[in-house]
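See structure below.
The complex appears here minus one protein chain, its other protein chains still in place.
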């Protein structure tokens, strides 16, 4: 998972700052590294490990002057966390400079890399972005950007939403299945492309519309042009954007993320009602659905758990023997709210189940009489090959266990998952417009190569 | 405002880690610097600027072995942010090593410092903690720790809750008015003293009870002893601990912070009802009161605003011309939730009012039909001299304006503050047990010296 | 100018340390960045800005386990100092992993880069090393390493001494003109290749012999094999290795650098005698020649100038108005040694002349009666295109001035340069074995492309 953005601004001094603000609002999509490339009289690129605000300061942004910017925040899907993998990737080609920010994962990466290596290409990184860059450079030798992109897209398989700067042109592109979102906004400064609409709000711009699956947008000399690159027979928008990844204030492909999560709670309450005193989220991922559950069920909304706002993902537990304290550091129960109560906890999903167990126990220790667990998605049973780190099948608690077994493992009085139909209803798109592979094991593209050789 | 902690652990390798976890859970009380002193065969001290997790790593904690630890997180109340001011302050005296972590502010600092300087004392820092250290050292020359503390306390005026290590003894102490909280817990490892009960939960310990105003606790050789140091005719617990500072999962002087904030919402709904479609917090400070307001009023609880979880206090806006984007970076409106709606926004307080105005405007821009503002505390009209940075009187929007004027300034359709009686009811303590000075301008101790010479 | 090294060690844990020691002793050849790649069960690479000792610590070296190491220290020949240019360059090819450390400069870089880009190659860096890497990868697709190297070498023009790791093989190679030195040593651990023999001494190994122009050495499975790659009709060893670059304790192509510099002093004394009281070096570059001058002339050797040992190349003068103090910071006159004396100063060369002027003035201010300047090389009149930063022709003081004019500019009582014949005699090689282009403007290869498009 990553966040990408592109900015076209006539005010050349503002471009890098707009990209910065945009990335800042996409920080939830990746905290490992951040980078921005700006194309002006000079080509500027700066990347670093850590949060956007750690990587970029005022001085650095002020040096990066130009009309076009491409930005990226990265969430490591592999164990390896290193600066070489930070994006955008900037390459110099016969046809000029090309900066690429990529959100997605190619399932035929190894085949394409082998082909390129057989032609003598050398690779500096292990990222599929370098494969895309080399294919683009090759096609640009003989083709205009549109046709080059078309030809490259025919060769790629998997998910690949891209924002690119090619000399004086800013390009946004979404693969024909549209796994990952991309949306365009317009402001006084010019145009902005971003993974989510919250980034458009963050720079004070208005949404124009999303980039459609198989479509590209070219922005050049202040002109914006949409171009259909590939036919898109079906869509496969990642359903977990709605369930978990996207920010609740974003609108993805026309649908409010907050609205989906609220409806998930309402439908959960109807599908799996429970006699209880309070309903509480597991913070923060379950908050919106818990509010919806409360509304539909009429059960009082009251927080059983408070999260420590200062726990970052970089938190390293400082001692083996203190590992049992790990969940207590992240959140704490509010005894007054749960003592003697029957509590419904709402979370968005269960992956391995170990954290859920600790949370249930914590709420019990604080005096809860009963703890009922409701999950805002169906069981995750199959790995994702399109850019999301869902762990291998072996680690997924639901891959080989019945719901009742899981309930026992997490020590809940009752456990219920949202149904697949309930999820589709909550989203409000057709089933054929979503990628539900991790819930159904039915992949919208052939993933056999990726299954053999998992890089991430 | 600061957070302080003390640990007594027979497992000497665990002591520093427990202090670390404790400080981690008190991080909301201060993000400028963090420090821990450990007294064992050697005396270890480590302090640094930044968050607890930035200052301490596994290696550093593993080196700090001993039975007693004192920890501190600091929130800068002055403009000056420097390592010299980080605590605990460690000094070597005739009577041994003394480490002090202080939460509070002396109002007779200058008088005491002058006296000490007249006796030839030299000062390395500008902190009132050094004054306390020197007074302690002086009294310890001729007195036992209890009597020394008694004699020092007689000389101090203002708020001073302390955790100290003195050779093999861990000491917790709260001034006779008890401005700042202090609570003791017991775990398998030994004892823990901390500003808030959430720190006791964080290390898996149980609350014993709070340290009472004017009381000290001495922990030595595994024995815990409470000692009355000063008579306490009245209490003056800072009411803003309940309104804003403390974590909602903490229990302060026997009262759940979450409960107080929830009741504030309920009372606000009764005192200042409004005909509206949704009630929403200004995140995160208004969340609990908004839930209470919704419950009491029956108006649907729905989030109008989503906060960017990655905005830290160190956020520096990277460009003058982009300052208007600052609030958008911190939070964003959820259009779907507010469009065409009458919205009640709940916040805990209003200080200068500029942020409130931007938030009201943001919700209006997202389509709200009406925006009503409800504040979970009475107007702040007077500065705090006991350790809280409330700005000077000039900057306080309520110090010289009527509510209606403030309503116009923040552009709300209606505005109401909680009444003082309502606040006292919500807290559940007697009026005479609280410090309400910033709301009433009636100070529980003479602050004339501090008013002339404001250091912070 | 750069320093390169390669290590083959059966003791896999020792390999990286030997490369480290080797680079440490080559530090004078480049202080901008340092890097080591180790090929073992895993491929390790670590590069950083700064000195070898800053970039590598014990922990990092201990992680880098393997039989083969390639190391590089870089001296920036361009204004740009960035981590992207640090070497070794590690690429992954169809034929495996390839790490390259390069000392030299291609004069047909742009032509080769254009050719590769026309075939669709993309470039990550602006270094000629990436051109070499891509050409190698291409040829390795169809050829064995020896033949690939042969084919690549036919295409390269300029200076290119290389140390490479290709899977399980360590390769050293010197272009057919042998601009830059390369020498092989043998120790108990295995083999070492390095720019200078001082690196072989540093790891306690013995010199086997130099790599000859046009020759490669392949080390694999403990076997060392010399292979003639290209005919070498003439040699063109950079004469400035003897005059300035190499460490005096090194032996280059069989000739002691110390000996050459000492003879330079002796010949200078014969060619341009002077009636004086003391002879002194400009430290450190003139030291050995000054000792030789003293011996031949019988004039007492006494230091007129003492250098501050702590002045690094990164020294930034902290204020405009203090710039006149800059030379005083670097060295200081010893008044006692020069007062009332006639002083001969010996330096290795004069580039722009500004520093020489300041030094002469400083010695005069300390009381010298006369200051005579003797230079251990002929005037530099033409730029270098083979990897040495001699400034452009415009900046070279000798490019358009007679010796008498220069004497006046540097304010010396007399000035004399070593003759070209004297230099050749001091080195002891044939004229046709040396590159003397910067002194004669006669280039051993066609540099017309490089003259048009100077990258460095």
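Letters A, B and C mark the chains as written, and numbering starts fresh at 1 in each.
Following the convention adopted for this analysis, a contact is a pair of C-beta atoms (placed from the backbone, for glycine too) under 8 Å apart; a residue touches a chain by one contact, two chains touch by 3 or more.
These figures come from a predicted structure and were not determined experimentally.
Colleague: Report, in label order, the displayed chains that the undisplayed chain touches.
Modeller: B, C
Colleague: Among C:208, C:302, C:403 or C:424, exactly one should touch the missing chain; which is it?
Modeller: C:302
Colleague: In the complete complex, which positions of subunit B touch the hidden chain?
Modeller: 90-94, 98, 114, 117-124, 126, 133-134, 137-138, 141
Colleague: Residue by residue, what part of subunit C touches the chain that was omitted?
Modeller: These residues of subunit C touch the chain that is not shown: 14, 17, 20-21, 24-25, 27-28, 31, 51-53, 56-58, 61-62, 198, 201-204, 247-249, 251, 256, 258-259, 262, 284, 287-288, 291, 294-295, 300-303, 306, 308-312, 314-316, 318-319, 321-322, 324-325, 328-329, 332-337.
Quick note on the criterion: only the chains that are shown with their structure count from here on.
Colleague: May I ask which two chains are joined by the most contacting C-beta pairs?
Modeller: A-B
Colleague: Would you mind checking which chain's mean C-alpha position lies nearest the centre of all protein C-alpha atoms?
Modeller: Central by C-alpha mean position: chain A.
Colleague: Hey, how far is the Cα centre of subunit B from the one of subunit C, in Å?
Modeller: The answer is 61 Å.
Colleague: Calculate how many whole Å lie between the centre of subunit A and the centre of subunit B, each centre taken as the average of the chain's C-alpha atoms.
Modeller: 36
Colleague: Where the centres are mean C-alpha positions, what is the separation of subunit A from subunit C, in Å?
Modeller: 50
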